[in-house]
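Before we start, here is the structure in question, set down as structure tokens.
A single protein chain has been omitted from the complex, and every remaining protein chain is retained in its original position.
Moving on, here comes subunit A:
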Amino acid sequence: MAEVHIIGEITHGKDFNKQHLFCKWYTQIGNNWRILSGKKEGQTQVAHSEFEDICKWSYPIDIHLATSGVQGWPKIYIQVYHLDWLGRSHLFGYGLITIPTFPGKHELNCYTWRPLGTLRERFVQYFMGGGPQLKDPHLILSTSDRYKLNTEAMGVVTFKLAVVLRHFSDYGVEYN
């Protein structure tokens, strides 16, 4: 079995129009893949900054995967939420990144989006928060059902990941 290590961090989120953000992340892998150790999902702390418009999480990620085929290469999908002063959390973005298939250090930007409601819903959202959410988060990953959505752009979440591959060349897999 070839092995993949994903080591790094969710560095920060920026260009969101509010602070006090947290990020939930999940890994998505194919059937040939198995997680040997490490968490496959998690949630960052709620971060904010007084002087700049960046939420610095520096949340560590360390996943060890084994695979018997490259199909279903791991992806990480995220959900960003804003925690308001009443302790309610509001959806502030969905996003997805593909783990690079090349070993080494990578800085990845995840451009997030969220569903846009009707004019009435947006009016309510502006004053009260909330807003439409995906019932099934797999819509973030699917390419076939996205056309049903109407979305708006949210901020950028930056990942700094190092990828380590093991035994791939033993199986004749060429990645560089």
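Heads up, the rule we're going with is that contacts are C-beta pairs under 8 Å (C-beta built on N, C-alpha and C of every residue); 3 or more make two chains touch, one makes a residue touch a chain; residues count from 1.
Assume contacts and distances are computed from a predicted model.
Chemist: Name the absent chain by its UniProt protein name; which of "Nucleoporin Nup43", "Large ribosomal subunit protein mL43", "B9 domain-containing protein 1" or "AP-3 complex subunit delta" is it?
Modeler: Answer from the UniProt record of the missing subunit chain: "B9 domain-containing protein 1".
Chemist: Which listed residue (A:Gly38, A:Gly69, A:Pro115 or A:Pro137) would be found touching the missing chain in the intact complex?
Modeler: Considering the complete complex, A:Gly38 is the one touching the chain left out.
Chemist: For subunit A, which residues touch the unseen chain?
Modeler: With respect to the unshown chain, the touching residues of subunit A are 5, 7-9, 12, 20, 22, 36-39, 42-50, 54-56, 58-60, 62, 64, 83, 102-105, 162-170.
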